[in-house]
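Missing here is one protein chain; the remaining ones are kept as they sit in the complex.
Order of writing sets the labels: A, B and C. Residues in every chain begin at 1.
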Amino acid sequence: MNWLSDISSTMLTELFITLTVLILAVFSMFYNVKYNKVSKWIALCGIGVSLFALKYLQLEPIYYAFNDAILSDTFTVFIKGLILISSFLIVLLSKRNAKQRYHKTFQFYAILLTGVLASLFIVSANDFLTLTVALELLSFATYFLIAYKKGYLSKEASFKYLVTNAFSTAVYLMGVSYLYGITGSFNFSSINNYFLQHSPTLLYAISTIFITLGLFFKLALLPFANWILDVYEGCATSIIVFIATIPKIAMIAVLARLLAFSLSYSFELSLVILILSVLTAIWANILAIKQKNILRLLACSSSANAAYMVFTLTLVSVYNLSTVLFYLITYIFMNIGVFAAIIVLENSNYSSKLHEFKGFAYSNPLFTLAFSVCIFGLAGFPITAGFISKLYLFSAIVRSGAIFIPFLLILMLTIVVSCYYYTNVVKLMFEKNETNYNEIIHHNAYSPIVILYTCAFITIIIGICPATLIEICKYIAYNL
Amino acid sequence: MSFFAENLYTIILIPFWVSLLFAIGKLFGLIKSKKIVGILTLLSTFYALVFSVGTFVLTIIEKNYILEQTVPFLQLNRFIFDIGIYIDGLSAWMILLVSIVSLLVQIYSYFYMYSDNSFIRFFIFMNLFNASMFGLILSPNMFQIYVFWELVGLCSYLLIGFWYQKNEVSVAAKRAFIINRVGDFSLLSGIILSAYVILTNLNNTLNVSIPFSNISTISAQIYGCTSDGIFILICLLILLGAMAKSAQLPLHTWLIDAMQGPTPVSALIHSATMVAAGVYLIIRLYPLFSLNPIVLQIISVVGITTALVCSYSALTQVDMKKILAYSTNAQLGLMFLAVGACSTTIAMFHLTAHAIIKAMLFLVVGVVAVSLNHNQDIRNAGGLRKQLPICAITFLIGILSLSGILFAGFSSKELIFGDLIDGKHYIYLSLFLIVSFMTAYYLFRMYFYIFEGKNKFDFEIKEPHFVLNLSVSVFALIVILLWFVLPKSNNVLFAMISHLIAAFAVFTAYLTYSQKKLLKKIPILYDLSINAMYFDGVYHFITKSYKRFSKFLYIIDKYIFDGIVYFCTLNTKMISWFLSKIQTGSVQAYLAYSIFILMMSFGGIMLVYSLIMYFSEVQ
Amino acid sequence: MNWLSLNVLVFSPLIMTLILLTPMFSGHHILIRRISKGFASLHFVYTLLFLVFFNNDLTLNYETSLKLFDFDWLNSLGITLSMGLDGISLLFVILSSFIILIATIASKGIIKSKQSLYYALIFIVETAILGVFCAQDMFEFFMFWELELIPMYFLIGLWGEESTAKKSAMKFLLYTFFGSLFMLCGFLMLYNFNFISTNELTANMNLIGFNYDNVPFYLQVFASILMLIGFAVKMPIIPLHTWLPDAHTDAPAPVSIILAGLLLKMGAYGIIRFNIQILPDAFLMMVPYLVVFAFINIVFASIVAYYQTDVKKIIAYSSISVMGIILLGLCSLNFVGISGAIFLMIAHAVISAGLFFIVGIIYRRTGTREILQLGGLAKVMPRLAGFTLVFIAASIGIPGLIVFVGEFLVFFGAFISTIWNTYLIQIISLLSITVLIFSACYALKLLHGVFYGNLLERWKKVNDILNHELVVLLTLSVVAVLFGIMPMTILNMIKLNVQNILMAFGG
Partner (left out) sequence: MINNIFNISLYHYLILSLTIFCIGVVGVIIVKNIIKILICIEFMLTAVNINFIAFGAYNDSIALNGFVFAIFYTAIGAVELAIGLIIFYLMYKEKKSIDIDKYKELKN
């Protein structure tokens, strides 16, 4: 059993992440307040090392390790890279939140990295057992992260997240059990071969629907979407960045893999997913109009964008996967940019209420420029990457058949609504602020403002010449 | 002599450049003295007079001399619309008449308007009018007629609304321009319809708008290949355009409003030149109209009814210029009758005679009004014969000729009378005689009110400027001269009847002048006449209903098109309020919603699955 | 001729934006204004150079595909930033650069705050408009089409005079965004048609082609309708026009010059490029309905214009009715009609720029645009009254001025178009000639309401137009008269293009 070669070709990054988690856990017991700055650096170099280790993972032929429990191919490596980069940015952004509880910074980063570890496992899981365990590990990490912030609200948000998550995992597992009942095995590839011989029955359709609806929880699509508004408002902003990016990437990867083979057998599944994602897009965008709090607004926008991605995923063609990947990457960067801006505002103690945004355009123009570039990216206006990703997404939808055009028209209506509330935010910044002259203080944390400018720069650059990134996504998608 | 004909086109361009010069001068404030303005305009009109006399003589020497110089204005791959000049007997005659009248009127207006503070603006518009009138007369095809038709309409609007400070002047100008636009609309649609007919049926010709050089052949072809309905429609549309310009019955009220403008304007534009353009157009298109007798019938009916209505409503008018305006209307109706029933040459004679006489009458009225310091009411202007002798004499000459007793008016009316008898149009003849009776009546009534009896004003009248009297007397001279030039058919019958009618009319006029209360006896007829058969009421109603209609459309636009958009936004806001309300915050509510959606999706799947099963069995 | 590059033409205003946004200009307004006016005139001269080297017998296409950092924009998807000029687009490029120059000169007295941001946004809008007219690629066309949304939103919102400026700016943004998304869906269907039939991805407008066997006709009509909705919102066709009056009344004068002058033309240009050239049969099938819409547009808007009391609303509704005439010209599908429509686009741009500028002048001096409160200004502002007379006469369609030629050609072309055997188009064009009367009504109401009648007490001290306003009005009226008298200069430029447009209809 060459488990050593298995580890070296599939799990190197997970290994290094577990090492950093252990180190952090050990340090958290000994060192107290004085050395909490060190914890950030340990986490950062842990992620750096695992990023570096990505190079050694097996790319070309799919490598099945631990008798088909874990697999590694270009798609998983790419997604792992994306997860690690975004976790790197999250650690940078969460400096101030971590510092609130001095003695707990080590624990904070430890839990954060366990969440990252769990999502790395989710991506490379090849059977339902590892997938379920990894999912649960990720949810455990998120429970504590949400509950981290002082005050009662984060506790309530975490409790809501817990109850809904338990409910959705129960639904997901019911689906898995029925699937296991039919095929007799948990392994994706064996399930696939099983269905090559036998024709899929109604029970199969029900089980796949149960599984996908269960997975929709992390992406905040309609059956389990109500929690996102409360959790985004309740917990600390850097944790929101974590919730908004890492589980979303993992879920998209899992759904891509699951739907790749299961969709071909049951068209009811694609029907349900299409309808649900369109409903979520409508629900999220219309809900966002009335929101007075920027965080709740971004919650709706994240669930809407997840809906667009899942909608394109279900249209059966490899061409769509590259569009979803491109959309995912651009969305992640723009999202991190916007949240970095909010963290900058919180550092100079402005609340996240929308009317606080008045008059920023005149007091600090550069900040407004970067922030509006990211927001217009999310809305999909020309020069930004959002425009290209939406354009690429729509071309995929139209390419996969004329039957989807009515759906596309509905999506376009929701995008018009989204353009309203995005521009509303920017409009507020240009309104005259009658009270004080609001200046942004940077002295305590420089990293959020730097991340904001880099994300804005990336959105503009991808907006102007996206050819290379699209080539990468095409290459990855074609050999899933 | 042919030199004059060749570059006759310059008489169109020169007044245009002069008016442009004045406009730029006024814009940058370069014009210091009014003399230059006067001299330049008079020079340009004199230049036009010399050239038109030259061409007129040329047309008389060489029988049916025709010259056409055109340059393409719009050349799309198969269609050509060209601009230029076209000289034949008719246009030469018309050019001569117009240039004579305009020269004299401009001399008169130089002194008349000298005291006015926006003097330059007057002459900008005057020159622009000259240029467009010459362009209209010399136009070789229907396209150019339409081009200058609108320009002339614009100039008449500008000149009517010259004293724009007063509200009723600007309203009158607005109304005149709108009614002219109705005429332009019908003329344009007539042109386009005829072009369509030419194009679809005989698509060999390049020039799509009807050229006047071979008008007869083209009109024969048009008549040949179209059904009667469309042919009549074309003629009617063009006729409606001409009727709007020469103020025929349905569209005649603008001429009465045009009297708000300064008197030289009414003298030149609203009595001699512009209103004659409509008649000129019909004479020009006579070959086309004559092909179908119904069209000629319509023309003459329109003419005679306008003559009757307008002369009837002139009987009891009080304002000097209004009476003359109604009489112009009536005489134009007679010209239409002449074209419809008699022949174009007779119509031309009547046109020239009327132009000269009416211009003279207006100038005289101008002088009288100025001397009564701008009071145009005939009731408080009596016994001016002693103070303004020359005006009285010239006015008398004008009245005598216009009512067909002596001089030019007599000969032209005699020709009409003779031709009506030959053509055996007895109804027209009788109506013609009634109209001439009425004209004689109101003209002499005006004469008695203004020049007879004791003067009912107290202030001293200053002697008008000698040039005003000079130009008026020159006009009188021409009227007398014309009497000898115009051909005389000297049938004694007409001479006897017209003298009898005129004498009777003079007697009744004197009678009503001396006993004022005589008229009160017949109130209905009196009211009918004083407010001109309530046509003004009709137009007032039309404008009010147009305002209400546009308000109604605006309401549609605001509450339906905008309403839908507002409804959508309102709807989304309501749904978003509802959605945020059902986010109650309790976990159990969230789970209830998700279970509801789960059940819905399963229900849907079951339904779809059973449908498929059902359909697969059915085949 | 090689130094005449389209990239410089289209993207130089963008570079100017960056220069203006740098903090070094933040202080002094006069310098900013002078620099932007200088740049605008330089840019206009540069576009005229294109005219000099454009030999109109062959459609010289400046095929240059933009290589930005050596990456083709989206080569894998067949989308390249390729720019090209032919007769029609060159005409519009010159027009847009001229109108932007007029707008920059006109915004001297009107814009008092945040000048650098204002001129920066104006130049972004200019790049967007030039990009739209030069685009050879569908998605590039769409990108530039959307690029001008945000700057226009801020131009109307931040510098608008009314309190409802922000609301109408948002209405403008959402309406046009809604329309452009429908248009994008149409483009994507075209892109897909091409992929189905020729099996290689290209979004270039000239290479798009699909054979009729594998693309069903109802799909073509569906794509054409979707694109038409996008263009109908921009070139307002009646049911989708409600954003225009609000956007115009609240926008400052130079912004509404650009809005009326150029943005409406993009809609019509789009119809020519996409509906008529790429999907001719679908357009042929839609012509009767479009003609009815055009007729409603013409008559409805001009009658509604009569009722308005706000001067800018009257001009806004008048531009809706003129755009209706342009649509009628395009639907006539014959040489006279289409060249008349294009000529009318140029004419309307010049005239509406002049009219909006005049309203800007009046608003700047009197602070109100209500006709009821204005009156008798001619005594106080004689020169402005003279210029308004020229522009009002032009907008009515008095011959010798620029709009008459366009209107005459459109009515003539619409009347003789033999596309449909029924007499529908003949009857409708005959009825739409009545617009002459309705336009005369509202134009005279405007002229008399503002300039004639008795002068109110408070407007006694109002001064006449200054020299920079005189320059703008003089240039506009010279152009109006010049092309009114010699229209063939413009018509010759677009002769060849209109012919090969009509090739598909056996023109």
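Rule of thumb we're sticking to: a contact is a pair of C-beta atoms (placed from the backbone, for glycine too) under 8 Å apart; a residue touches a chain by one contact, two chains touch by 3 or more.
The structure presented is a predicted model; accordingly, all values stated were derived computationally and were not measured.
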| item | value |
| --- | --- |
| Contact list for the unshown chain, restricted to visible chains | A, B |
| Chain not shown: contacting residue from B:Leu351, B:Val364 or B:Val587 | B:Val587 |
| Given A:Ala166, A:Leu366, A:Leu409 or A:Ile461, the one touching the chain that is not displayed | A:Ala166 |
| Of A:Ser8, A:Ser185 or A:Ser363, the residue in touch with the unshown chain | A:Ser185 |
| Where the unshown chain meets chain B, residue by residue | 580-581, 583-588, 591-592, 595 |
| Hidden partner chain, residues of chain A it touches | 128-129, 132-133, 136, 139-140, 143-144, 147, 152-153, 155-160, 162-163, 166-167, 169-170, 173-174, 177-178, 180-181, 184-186, 229-230, 233-234, 290 |
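The criterion applied here is as follows: only the chains that are shown with their structure count from here on.
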| item | value |
| --- | --- |
| For chain A paired with chain C, centre-to-centre distance based on mean C-alpha positions, whole Å | 43 |
| For the chain B and chain C complex, residues of the former touching the latter | 23, 26-27, 72-79, 146-148, 150-151, 154, 158, 161, 164-165, 167, 170-171, 174, 177-178, 181-182, 184-185, 188-189, 192-193, 195-196, 199-200, 546-547, 549-551, 553-554, 557, 561-562, 565 |
| For the chain C and chain A complex, residues of the former touching the latter | 68-69, 71-77, 139, 142-144, 146-147, 149-150, 153-154, 157-158, 166, 170, 173-174, 177-178, 181-182, 184-185, 188-189, 191-192, 195, 219, 222 |
| Sites on chain A touched by chain B in the complex | 159-160, 163-164, 167-168, 171, 202, 205-206, 209, 213, 222-224, 226-227, 229-230, 268, 271-272, 275-276, 283, 286-291, 417 |
